[in-house]
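Heads up, one of the protein chains got dropped from this complex, but the rest are sitting where they should.
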Amino acid sequence: MKIIFNAHAVEINKSTDGYLAEVGERRYRIEVLSVDKTSGRMDLKISAVGAPALEALVQSAYVSADGAKRWVTINGQTSLLTKTSGAKQRSRQENAGGLTAPMPGQVRGVAVSVGEAVKKGQTLLTLEAMKMEIRIQAAYDGKVKSIHVAPGQTVEREQNLIELEV
Amino acid sequence: MKIIFNAHAVEINKSTDGYLAEVGERRYRIEVLSVDKTSGRMDLKISAVGAPALEALVQSAYVSADGAKRWVTINGQTSLLTKTSGAKQRSRQENAGGLTAPMPGQVRGVAVSVGEAVKKGQTLLTLEAMKMEIRIQAAYDGKVKSIHVAPGQTVEREQNLIELEV
Amino acid sequence: MFTKILIANRGEIAIRIMRACKELGVRTVAVYSDADQNALHVEFADEAVHLGASAPKASYLNVDKLIQAALQTKADAIHPGYGFLSENAAFAAAVESANLKFIGPSADSIRAMGDKAESKILMKKAGVPTVPGFEGLEAEAEFKKAAQEIGYPVLIKASAGGGGKGMRVVNQASELKEALDSASYEALNAFGDQRLLIEKYIAEAHHIEIQVFGDEHGNLIHLFERECSVQRRHQKIIEETPSVLLTPELRAQIGAAAVTAAKTVNYYNAGTIEFIFDAHTAQYYFLEMNTRLQVEHPVTELVAGIDLVQWQIKIAAGEKFPFAQADFRQRGHAIECRVYAEDSANGFLPSTGKLLQYIEPRGLGVRVDSGFAKGKEVTHFYDPLLAKLIVSAENRAAAIQKMQNALKEFIVHGVTTNLDFMQTVIAHADFRDGKATTNWVENVLLAKESEPALEHILAAALAELTLVNASAVRSESKNETDPYSPWKTPNGFRN
Partner (left out) sequence: MFTKILIANRGEIAIRIMRACKELGVRTVAVYSDADQNALHVEFADEAVHLGASAPKASYLNVDKLIQAALQTKADAIHPGYGFLSENAAFAAAVESANLKFIGPSADSIRAMGDKAESKILMKKAGVPTVPGFEGLEAEAEFKKAAQEIGYPVLIKASAGGGGKGMRVVNQASELKEALDSASYEALNAFGDQRLLIEKYIAEAHHIEIQVFGDEHGNLIHLFERECSVQRRHQKIIEETPSVLLTPELRAQIGAAAVTAAKTVNYYNAGTIEFIFDAHTAQYYFLEMNTRLQVEHPVTELVAGIDLVQWQIKIAAGEKFPFAQADFRQRGHAIECRVYAEDSANGFLPSTGKLLQYIEPRGLGVRVDSGFAKGKEVTHFYDPLLAKLIVSAENRAAAIQKMQNALKEFIVHGVTTNLDFMQTVIAHADFRDGKATTNWVENVLLAKESEPALEHILAAALAELTLVNASAVRSESKNETDPYSPWKTPNGFRN
């Protein structure tokens, strides 16, 4: 079974004594000691195939699912992975210029209107969340092409706020 | 809807502003503030119908279900109720004489055999649980009619162990 | 003693106060906004009153509604917690006018300490060390002269300020005018008050504060220091006591200065005198007074052996504080980490969502003051504080080790937290050596977004087979009673 998280493809299948996983050119044997659906906890022993047998310690992984999101905690380190179809993900870099919401929150004010010319660094709108105010500023000189939000509106992280055109 | 717990029959139905319950000749109004299925917690306001309106405090009830058993905790007091069909329950008194298991545990030894005559107070078998030993003794002079358990066997509380006949 | 107290707050501090009430046999009233309808503090109270919409102005900052709620539930006192209206003199006065007891200092004490410039003048008069500088200046020329006298770098601060707003570091004379202009503009916008003060900028500053506690009969003592230098965005994230920087002599000195400061404004109830501490010169300077219970009060409770919130309530009810300074001594070491719903690798920006998993650490010396539980929602309306993780141990090294383990044991899914980041902080040599100054996190330790570790990816992949898509198991168990869950229907239903 092929599963892709963020940009990492994993081929994972049940084997006689546990599971066998392939990531890139590396293969791993996973022994599952216990699975507890109440807590989403799995006790695992992971070892690299071909590598000399190490004293494999049990690792306890807590996994939670929410839609395509997977939260994983092992030994106090937490990762947020997103299960994808495998298509190249939109990179966060492409949205540089602050046109998407850097945090969830509420739109405090919109300082520009559609068609308005803006200067690099000009504040386009302000977001507020948890007592923090963040100004969304133009990354370059340009013109406001469209505005997707209104004051008072609640936005998610990475939601499109405004589109500029040069 | 009629529900019977232990020997207590409750007629309970949804009303316009919550629920209306009848126990014996008394009627109660129950306002449900919240229900949380994760924890089995309900926040309730209970008031007697007809009684002068009291300053009804919120009571938080935790309820767990296991088959016909209902565990209820309110303000640190826990009850174990059994949902019944309404037929008269077998009273625990009828089993006086120690012929059923007073606790869950393991049969340590059976000291008698079927057909054997026994004296009142004679040890018939020993049960062990959690480092405790309990002797099951004859409640009257009689004869062993049947033995339902064997040494090493695990028994539930109130499970039949031995039957005596006079 | 009171019979019923309304807690004009939310989250962990509301629950903390309610516990103290319950232990004193006092009934509790919670208040809540739309967003907090299902919040933990509402569940925890004996009764709860809805205030209004989610925005603080419509709910937790609404003086009239709060007093109305207290009167309506026949509460006889209001505890403000921290934040919101806790340092609002008008609120304290309004509470007392409604014949309710405000659990905190007098409105006059709050007012006297509420203005940075005025309180600094008061402290100078009382002989409490303050940062060299000037208040009440207006013209640019005055500021320029002052800056020269103090010596650059200098700090420009909003007189009415807080939270870093209207604050500018000025390194040379040529930067002064712009700094004054932008700071006064920001101060006016934020506080409706453009007055500024100027003082010496202490670059390698530690934040050390002294807990004071007094009754309404004139008894007032201090309960030692807290070091709160580990901050981000001018907000504390780790606090501890004792501070490694203080000698017993210095502790006694700064403690006495704090008592003097508090007595100057006839202070009673719990309060905190904040000092800037210069580790190079071992000089300390009055910064401001927080005229309320602090977020970080638990570390003092653990090391001094006192329940500050219970005493706040008892003092407010008129009891005498029966202890003398000599009755207290510090035992062991305590550290608090503020568990925030925020993304440390993304500029510490807030994170919101429903808590899919929430498991708190436990064990000897581990205390969690929490405002959340599994299934609860973290919204963008309020502070990102999920919980405070507090540990105490025989000494600082043991406390650090205990904190490290407790942070690892704390599992939160559904929002991004700073739990991972705080492990890095706690393990850092600078922190271990007591070298973390107030700008250390932002200068030294900015977290970077990291690639997920291999075992995380493998665990997630495995979960697809064992937890999510185990269809054989699913169909097999479909008609069974789930042995772990009390009810057969899906969760999340609210009546």
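For reference, chains read A, B and C in written order, and residue numbers begin at 1 within each chain.
The rule is short, and it goes like this: a contact is a pair of C-beta atoms (placed from the backbone, for glycine too) under 8 Å apart; a residue touches a chain by one contact, two chains touch by 3 or more.
Keep in mind that what you see is a predicted model, and the values were worked out from it rather than measured.
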| item | value |
| --- | --- |
| Partner chains on view for the chain not depicted | A, B, C |
| Omitted-chain contact residue, chosen from C:A70, C:I110, C:A393 or C:V441 | C:A393 |
| Among B:H8, B:K119 or B:K145, residue touching the chain not depicted | B:H8 |
| Residue ranges of subunit C at the interface with the undisplayed chain | 16, 19, 22-25, 298, 301, 305-307, 310, 331-332, 354, 356-357, 360, 362-365, 367-370, 374-375, 393-394, 398, 401-402, 405, 413, 466-468, 470, 473-474, 477-478, 480, 482-493, 495 |
| Interface with the unshown chain - residue positions in subunit B | 1, 3, 5-6, 8, 10, 12, 14, 19, 21, 23, 28, 30, 32, 35, 37-40, 42, 44, 46, 59, 61-66, 70-81, 83, 102-106, 128-132, 134, 154, 157 |
| Interface with the undisplayed chain - residues on subunit A | 32-38, 40-43, 55, 57-58, 60, 63-67 |
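The criterion applied here is as follows: only the chains that are shown with their structure count from here on.
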| item | value |
| --- | --- |
| Chain centre separation (subunit B, subunit C; CA means) in Å | 49 |
| Multi-chain contact residues (two or more partners), subunit B | none |
| Residue list for subunit C, restricted to those that touch at least two other chains | 485 |
